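Yeah, one chain of the complex is gone here, protein chain that is, but the others are all in their spots.
Let's look at subunit A:
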Amino acid sequence: MQNLIDFISFSDPNVRYVVLGNVLLAASAAMVGAFILLQKKALVGDAVSHAVLPGVCAAFLFSGSKNTALMLIGAFVSGWLALITIDYIAAKSKIKKDAAIGLVLSVFFGTGMVMMTYIQQSGNAAQSGLDHFIFGNAATLVGADLVVFSILAAVLLLAVGVFFKAFALVAFDKPYAEALGYPVRRLDLLLTSLTVLAVVTGITAVGVVLMAAMLVTPAAAARYWTDNIRRMVGIAVAFGVFAGLSGAYISYVAPAMPTGPWMVVVSSAIAFFSFFFAPRKGIVPRMYMQRKNQRVIVEENTLKMFYHLGERNSHFDGMRSLDELASTREVNKALLKTALRRLVAKGLLASRDGQWALTDAGHQKAMRVVRLHRLWELYLTKYMDIASDHVHDDAETIEHILTPELERELEHQLGYPDKDPHDTEIPK
């Protein structure tokens, strides 16, 4: 608990640097990442985050020290070169874009690893800690870095803010953007540069490889929560910031823990949560909806059994046994029993001595379902010219979903009929 208070109070200047640095980089990465995702270029982020490594190493070899600004410049140059190479290969050769990405990613990263190994064995004292650039270590952030970060993040925020409309247009409909006279090529180049910049911003804290996740994951998670692009970018930034804060906190509490991987773990957890539980789009709410539908169908079918038995001997409120009910249609008895129990609980059925009867409310509801069934059968034969012996199965489904408004409209169109196509009475 004391840890948390220390962390939140920002009393330790190191904490301040780490937290601010993480928030800035996570926010800017998530914002740019949203557009990468919408342009279906998620793999490009992956390629860039691998391809910056040789640039970092080259900058170190050139300067002989761990100068952050210089390394960021090196990273930017090699990340950018990689993207240009990918586009060039895809445009000028038989190799398709996915293969070009795979190729460039591994060649650049491989070269970077070779250079890294060389540096580590060169005996240069300054090299210790260079490997942090692979997985990142927010604890190494110092005040001077923060200035660089803030500038980069400000540039990213400003650029995305200014070109938001144009980026969205290009992501949705590129030929149309071109037809409107928008500089599509230059906008693409700008987004590419912003992507590289976002990755570069993260390399000290998160590391080169894992920045790909910080680009795409918050945006992918945000897509589950909204259908509005502005809100989506906002939510992505919020998710990114939360992951950044969590990563910083965890590595503050347990200094042996690397910041970058924890940020990625947290943002992946958010993504998984969204994937399963986001309202409407998540898997669980969708499953719940389907279960609910299934229940409604079983319950309404059960009520119909009572009504059909009632029609047979014109005695609608008689007590019925399980076997008697099951004789009206093919049904799983265990399922029927649970449905009966639920209907009793809802007050639509009354039960006594292992037998059941419709209550008044139950009778009304059963009548309505039967009515809708027969109205729909009539509609199908009358307006869609379907033979009367082919309409039953369709009506079995439709009877459960017709709303009262649709029911009125149906009745009106059919001229308030009395009989269905099988000449059975339509209850009122």
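Heads up, the rule we're going with is that a residue touches a chain if its C-beta (ideal position, glycine included) is under 8 Å from a C-beta of that chain, and two chains touch if they have at least 3 such contacts; residues count from 1.
Note that in this section contacts and distances are computed from a predicted model.
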Name under which UniProt lists the unshown chain, selected from "Manganese/zinc/iron transport system ATP-binding protein", "ABC transporter", "Chemotaxis protein" or "Xanthine dehydrogenase family protein subunit M": "Manganese/zinc/iron transport system ATP-binding protein"
Hidden partner chain, touching residue among A:Glu178, A:Asp317 or A:Glu425: A:Glu178
Residue touching the undisplayed chain, where the options are A:Thr226, A:Ser268 or A:Gln355: A:Thr226
Residues from subunit A at the interface with the omitted partner, ascending: 38, 40, 162-163, 165-166, 168-169, 171-173, 175-183, 223, 226-229, 232
